[in-house]
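Structure provided below as structure tokens; questions to follow.
Excluded from the complex is one protein chain; the other protein chains are retained at their positions.
For clarity, chains are labelled A, B and C in written order, and residue numbers in each chain start from 1.
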Amino acid sequence: MENNLLLTYLLFIPLTGAVVLLFFKSENEKAIKYFGLAVSVIAFLLALYIYFNFDSNSGEFQFVHKFKWIANLSIFYHVGIDGIALLLLLLTTFITPLTLISSWSGITKKVKEFTFFMLFLEVGMIGVFISLDLFLFYVFWEVMLIPMYFIIGVWGGKERIYAAVKFFIYTMAGSLIMLVAIVWLSVHATNYLGYFTTDLVELYSVAPLFGLDVQTYLFLAFALSFAIKVPLFPLHTWLPDAHVQAPTAGSVILAGVLLKMGTYGFLRFNLPLFPAASIHFASFISILAVIGIIYGALVAMVQTDMKKLVAYSSVAHLGFVVLGIFAMTQESVQGAVIQMINHGLSTGALFLLVGMIYERTHTREISYYGGIAKIVPVYSFFLMIVSLSSIGLPGLNGFVGEFLILLGSFKSTVLNNWWFTIIAATGVIFAAVYLLWMYKRVVFGEVTNSKLNEITDLTKREIFILVPVIIFIVWIGVYPSTFLNVSEKSTTKILQQVSQPPKAELK
Amino acid sequence: MIDLIYLAVLLPLIGFLVNGIFGSRIKNEKVIGLIGSGAIGLAFLVVAGAFLQTLSLPVDQRTNYVELFTWIKAGGLHINAAYQVDQLSLVMGLIVTGVGFIIHVYSIGYMHGDKSVWRFFAYLNLFIFAMMNLILADNFVLMFLGWEGVGLCSYLLIGFWYDKPFEKSTTSAAGMKAFVVNRIGDVGFLLGMFLIYLTFNSLNFTDVFARASSFDVPGSVFTLITLFLFIGATGKSAQIPLFVWLPDAMAGPTPVSALIHAATMVTAGVYMIARTSLLYAMAPTTMMIVAVIGVFTAFFAATIGLVQNDIKKVLAYSTISQLGYMFLAMGVGAFSAGIFHLMTHAFFKALLFLGAGSVIHSMHAQQDIRYFGGLKKYMPVTYGTFLVAAFAISGIPPFSGFFSKDEILWYSYTNVGFFFWLLGAITAVLTAFYIFRIHFLTFNGTPRFDEKRTHPHESPKVMTIPLIILAVLSAVGGFIGIPEIFSGENGNVFSTWLAPVFKAAELKLSYFGSYSHFEELLFMSISVVGAIAGILTARYIYLSKPEIAESTARKYGRVYKILLNKYYIDEVYESTVVKPIINGSKSFLWKMFDVKLIDGFVNGLAGSVSNASKYLRKLQTGVVQLYALVMIVGILLALFWVILSL
Amino acid sequence: MQIPIEYYLILSAALFITGVIGVLIRRNAIMVFMCIELMLNSANLTLVTFSSYLGNSIGQLFVFFVMAVAAAEASVGLAIIIALFRNKLTVNIDEINIFKW
Partner (left out) sequence: MSLVAVLFIVFGLISLTSAILMVTRVNLVVSALFLIVNFASLAGLYLTLNAQFIAVAQVIVYAGAIMVFFLFVIMLINPEHEKRFLEYKPQIKIFAIVIAVLIFLQIAYIIFLSKPSGKLNKEVSQSISAGTIEEIGRQMFINYVLPFEAVGYLLLAAAIGALVLAKKKFK
């Protein structure tokens, strides 16, 4: 197969940018900011170029670039994308520049280091989505952790160290188990292949042949790691802390992209590699997902801190995604993919908005606010649209994802139980409750706090950040076909891998 | 014009965008009002054109589809943004855009001087956009878009004066209540859709209805589907048990109450049942439930309406009650009668609200009827039009309400039973009583307000002309649906027009039984006499002998109090549902389960590791020689191993 | 008569163990350091012995490298001791326990 270097270029753009950035003078903040932005925008443009050259009529991996990396162990540098990865790639490269702009005012110390870590983080995120080799995937998976750790730990709030360490250890615990599973998987596959390799595409053909017991262990090991990242109830407690303590840009990236890696991992690894175990555990995981939906919504409802509220709402939203994935119907999985994008946009925008008001008042306590609609109408408008998108109002993006997920899970033969959908659907009600309640307390009513009269409305820069997000929110809501088409064939392929796993060949 | 029907949807959207984006920069209120009303007026013309064109087509070609683009396509699901133009949607479209246009015009006068008129008109236009989607959709999902969209607009408009207090809290709390209660219903709607998709593998009306007749599906599935959908309808149309939001929705500006919470949005549930009448016809159990809920809601809301003092509250409960009638009609299989009542109700209830708005407008935002009285001489037009509407809602012939309400009552007797008719008739009497109660207390008698301070005046023309138009419609609107006994075979133009839509459903139902014309006339006259009795009683109590009202209230103090407090339903919901959920989430789920249990476990794990290391690190004495000694001991042991393996 | 290689090796071991004892029991850091030099030399002796008995010069080459490394080590180590002495005014390693938990 001919190698296509585009993805490698995409990987190297932010990497090179990050390295070049090190040669900038720390005092020269303006140049650093613009340089970081330029690099991330170039990456986005390249991702767009990839999107336009992507053949959505094929579910196979495209733009593949493969060569032996560690020859003795058949570990490859193997990258490639299918439709699902492409969408997440676009999301990643789209969100990164926005967060960089958003932090121009929020990050005042160590700008150079911050920009460096953001670009470095982008390398990790892109790498995770394009890796087609388990070892390579693991490397990127861990690479991503380091900048995030520093972003929370250095630029975070009061308890940033606690949050950063908690985030790091939680994720690390999961990923180490995944490393063991990767090694075990590859070693076990040696029995079938005759040689050791971590190449995903080759493992796709043999891993489903494993016995159910082996599949079960491997599935659980992978699932644990991904479930922590998602985060699936009850492994979610790192999330509120990390979100609340992280700077705005960190929260946005965390919610927008990092959480998707868990769900992406389920889709890319758990389902196709261990189809029998996936079906076996589908109900179990779905129960956790449904609990997460209700639980996250209920707990979000009673939060007093805006960021914590949004953080818990992520638990609920990601619950939908996991439910969609494990319902394993075409509708639900495509819905889950769309919902990943949606969550990245809506929750990312919510974090941006909370961050913007935080920069003005230095508090996120809901009770501090009230009646700001009069003072900052433009802000209130944006908050309304984004809240509605998060609530899942038809016509905006959230609805398409949630609708497809619920519809798919309702007809799912794997789950084969309506109660998943019925209970999950009530989460839709609570979503309205917690967001509108917050909106009511923050934006509506009379101005109770005289200090609020002094805050200013959004600046041009902030509007410039939000408008693209809003455009996509409406776009996905009104014409989701643009995105559904891209993921359709890839979803079909994954579901085929689950429903018709490769049979052992007689030798 | 049928092909251009999407303009009827698009124009309000354009109006919304123009007013929403540039509105704050347009300084001239009139321009804003013109844009807002103009968009709806043009939409009305489009619908009217489509109506006329459909009218000219032969009966079997009157259903047309306009496809725009593919909306959601995943797996077997294929949802188009497509509009179905048939008899039912055209009737609804005419009502929505027609009454909507009138109310828009009225709003120009009513909202005069408000600092964010642009926002008001933008929201109203958005509402019409959503409502048109709901009506014209050719599939459930697009209908749901409108369904939720109108809920959103309702939320936005109820909380329009977001900084004003309302009752115990704020207008935005009322808006939120409306949205959340609607959402509960919406979940029912969603589940209904899922079950439909599971059963029929499609969400297109045409496909679903075709398959509903041809597929071999057990009756219980239909019951379940229709029940789920009906939950949605109870939420949107404020029926028991989800009616609690509508009275609170009166926090919004009065034109909003007229348009959204009386004439159009709240009837969406009725429209939805009419649209899916075939499915309901195949689920007799659900039909019964719908009828029971409808008639009880009608009665129940009417009793509350008897004693309320806020003029808009009375009208709100009246709306709930009238919606109950419509559901009764749906439940007894009188679909076209239900839609007919929907239409006449839209006229006279919008008129009542607008009249009330006119009063409130001139009384400086006073809404309590105890402080009105004798307004007849100050505002004659409002008085006259309000009287027409009151006659219409009371069912006095030949006003429109008489025809529609009596048709429903008659069908409820013939199709289901006497009990339903009785309860409906009693409700009619109560309706006549409470509507004239507020009428007399407002316009007749002596003024109970300080005439030196308050100077009531007739509203400007931009408000009175809409009132007059609506009054004319309320008065004569019923003539298109004159019952067969007066007009002969196919004389009921309205039901003949709608007949093709409900033909399939009515075939399934096939109520047999023949009744004499005498019987029909008897029942009709009983209810008319009852209504007149109600009016006269109200006149006697509130005009001739005002003290009776007070003494009765005192005599039956307990009943009065229960009614005044709306049977304490809000309080019951608050203490049984809302409080437990919030407190449970806060004190148990969050502070106990999340923080103490899960996080406590995680932190405890980390803590025990760090405790263990607290002891282990004592080994690190810092004396290097000790480390070396340990190392040497290790070498000793290792060498033993080497020796043993030699 | 040839001296059996065992003699050299035993001698080397004895020197090594002497060095070990010195490292373990002496308090003075410089003393410990000198004992380490002694251990290095005993290792050198073994290298040279084998090199010579095998007729292969590589062992001696390594001794050369060891010497170079030892020189580097001695210079750095002694510099550390001087720096340490300046700060703590002692070179007794059981009094310098900055690595204590």
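The rule we apply is simple: a residue touches a chain if its C-beta (ideal position, glycine included) is under 8 Å from a C-beta of that chain, and two chains touch if they have at least 3 such contacts.
No experiment lies behind these values; they were computed from the predicted model shown.
*Asks:* Which of the displayed chains are touched by the chain that has been omitted?
*Replies:* Touched by the chain not displayed, across the whole complex: B, C.
*Asks:* Considering the entire assembly, which residues of chain C contact the chain that has been omitted?
*Replies:* 1-11, 13-15, 17-22, 24-28, 30-31, 33-35, 37-38, 41, 44-45, 48-49, 51-58, 60-61, 63-65, 67-76, 78-83, 85-86, 90-92, 94
*Asks:* Where does chain B touch the missing chain, residue by residue?
*Replies:* 626, 629, 632-633, 635-636, 639-640, 642-643, 646
Definition applied: only the chains that are shown with their structure count from here on.
*Asks:* Touch graph of the chains shown: is it line, ring, star, complete or other?
*Replies:* The chain contacts form an open line.
*Asks:* Which one chain sits nearest the middle, judging by mean Cα positions?
*Replies:* Per-chain C-alpha centroids compared to the overall one single out A.
*Asks:* Looking only at C-beta pair counts, which chain-chain interface has the most contacts?
*Replies:* Ranked by C-beta contact count, first place goes to A-B.
*Asks:* Per the centroid of Cα atoms for each chain, what is the distance between chain A and chain C, given in Å?
*Replies:* From the centre of chain A to the centre of chain C is 56 Å.
*Asks:* Return the distance between the CA-based centres of chain B and chain C, expressed in whole Å.
*Replies:* The mean C-alpha positions of chain B and chain C differ by 92 Å.
*Asks:* Can you work out the whole-Å distance between the CA centroids of chain A and chain B?
*Replies:* 38
*Asks:* Show me the residue ranges of chain A that touch chain B in the complex, using the header's touch definition.
*Replies:* 166, 169-170, 234, 236-238, 295, 298-299, 301-303, 329-331, 334-335, 371, 373-374, 377, 388, 393-395, 399-400, 403-404, 406-408, 410-411, 421-422, 425-426, 428-429, 432-433, 436-437, 440, 443-447, 478-481, 484-485, 488
*Asks:* Could you please specify the touching residues of chain B with respect to chain A in the complex?
*Replies:* Touching chain A from chain B are residues 24, 69-77, 141, 144-145, 147-149, 152, 155, 159, 162-163, 165, 170-173, 175-176, 179-180, 183-184, 186-187, 190-191, 193-195, 197-198, 581-582, 584-586, 589-590, 594, 598-599, 602, 606.
*Asks:* Within their complex, state which residues of chain B touch chain C.
*Replies:* It comes out as residues 617-618, 620-625, 628-629, 632.
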